[in-house]
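The other protein chains are all here in position, but one chain of the complex has been omitted.
Take a look at subunit A:
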Amino acid sequence: MAIDCLVLGAGQEVGKSCMLVSINGKRIMFDCGMHMGYTDSRRYPDFSLISKTGDFDNALTCVIVTHFHLDHIGALPYFTEVCGYKGPIYMTYPTKALAPLMLEDYRKNMDRRGEDEQFTSDHIAECMKKVIPVDLKQTVQVDKDLQIRAYYAGHVIGAAMFYAKVGDAAMVYTGDYNMTPDRHLGAAQIDRLQLDLLITESTYATTIRDSRYGREREFLKAVHNCVAAGGKVLIPTFALGRAQELCILLEDYWERMNLKVPIYFSAGLTIQANMYYKMLINWTSQKIKETYATHNAFDFKNVRNFDRSLINAPGPCVLFATPGMIVGGFSLEVFMQWAPSENNLVTLPGYCVAGTIGHKLMSGKPTKIDLDKDTQIHVRCQIHQLSFSPHTDAKGIMDLVKFLSPKHAILVHGEKPKMATLKERIQSELGIQCYCPANNETVTIPSTHYVKADASGTFIRSCLNPNFKFSTCSSTDKSYLDSNESKAVSRLSVSDDRATEGILVVEKGKKAKVIHQDEFLHMLGEKKHEIQFAYCFPMHMTLTEDLSSTSHMLCGFDKCTLISRLSMILSDELSEGNILDLGEELQVESFCVSVCSSDDCPHRLSSSLQNGSESVFFCCHWSVADEKLAWKIISIMKNSTL
């Protein structure tokens, strides 16, 4: 049994996430994204690798989309409406609700940029009709064998990690996730699952970020300084995600500082998006969630609709304008008007695609930007770059991999050299086999499989009873590594061999059976033959007064004294085993010792007593299991004096 992963996109790069996983005969496509950096055929995954004939319905069991970002969903309408996939598509409720907004926005931008349109509005609507919405943690039975389940991923509203299980094989595809909560979303959450494979994003494979509060303060300070000086703040964003996060941040700050400067949203789009956010408030962080009854956090008090006539109106303001990165459209229009004044401020996200004005502003500090050959923008305004990201950092990725401890891990959605570093860390620190395949490569990993057997009641019951064995073992403590000396530490180790009492019996033409060893001989119709070791030998003793008189006639009481003395010696010298003093007998596991008074004990090899009065015979017997322990006790006894 094996799991095959064909990387159709986001292999050693960021963009067009798409992964085809074959797991025990089921074929799942995770994400169906597009690449924002290309305008030709390279922007979509190469779907012909899934099926040469284009019969996608038979080639795929289902499609799963993790969240509504275009690099995860952008190719979906093309795949369903142009390529003709008609099978089931799964995504969370918020993703299904918000994806059409993102796709429609993108389609309009594509139009504007004069690219050939790959799908229409109707395509988007038709495509979304095929989507089956799922709730977090809801176990969805896709068909008889395939089970999928979504887990909260943070990142954007509705983002989910997906768990898929077929038979005994199981895997998780994370999509994009965030391990630390942000202003409006919680941190990713997942159960401890038994996984054969984890496919994780690795955008920040080597970065480790500190707390976001400092960065948020910086941003708020920049905005506050600007509006206090009467300037205008332009925040170019995409309609969903970042806009709401920053708006919650500003709204909160406005309340606290009692600011009255207006906050505007450019188009109806973002206002409409807030409508969705209000209904989906259960998908946000705990703190925001609790506001639903009194005042829904997405009911922004200070936010108003923006009108073109306000662009040159006097006085300070804050404006959220689409699209982000100042790709074009309204945000560009406003930027052209506001950029020449040094009072104004433009905030940019942490990452802008090459070729956009946002990217130009971030690379160096240009004073002039050539829009086309006739238009030139003088840039005198302040630029503030936001430095918080909805992606997890390297520590978060390591934490997740460690928590889930899958048998194998695959890294996608990252930059090649950084991914290689992370891969090394995962392999060396966590001992988990890790891969970072390039696009159109296939990784094959073995999957778990179980053999089924019927277990007898006696075996199951015996397994319910603890059967602990304690032993001390010395080992080198690795936690002292940094002090450059490894200390040998002896520690108590507990072993519990319940399962070894079971015996697996396979008979031709019958189902395998597990029975308890006590039932086994009965089944065979044989009798048990016990193998024991025995040894009777003399031990030195110092004479005490009361013993000297009756040295040859040891009575019961004296035996007890001797045994308890022996017990004391053993408990001092023996580091393992549980010593039981039974009066005339001493037991350590199966090792049993008693004072031997019979001269012709069959367990004596030589009956000669060198110093009759100063030694006494002890007769020991033990079974195979405690061989080592027995010899250790005997050597202790031989080397000590009672």
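Things to note:
Keep in mind that, in the parts below, contacts are C-beta pairs under 8 Å (C-beta built on N, C-alpha and C of every residue); 3 or more make two chains touch, one makes a residue touch a chain; residues count from 1.
Definition applied: contacts and distances are computed from a predicted model.
Not every chain of the complex appears here, and the one that does not is recorded in UniProt as "Beta-Casp domain-containing protein", selected from "ubiquitinyl hydrolase 1", "ER membrane protein complex subunit 1", "Beta-Casp domain-containing protein" or "Trafficking protein particle complex subunit". Interface note for the absent chain: among A:S48, A:T207 or A:N282, the touching residue is A:N282. Residue A:Q138 is the one among A:T120, A:Q138 or A:T641 that touches the chain missing from this view. Contact residues of subunit A toward the unshown chain are 93, 96-97, 100, 128, 133, 135-141, 149, 168, 194, 272, 275-276, 278-282, 292-293, 296, 448-457, 460, 463, 495-496, 498-508, 514, 517, 520-521, 524, 526-537, 602-603, 605-606, 621, 624-625, 627-628, 631.
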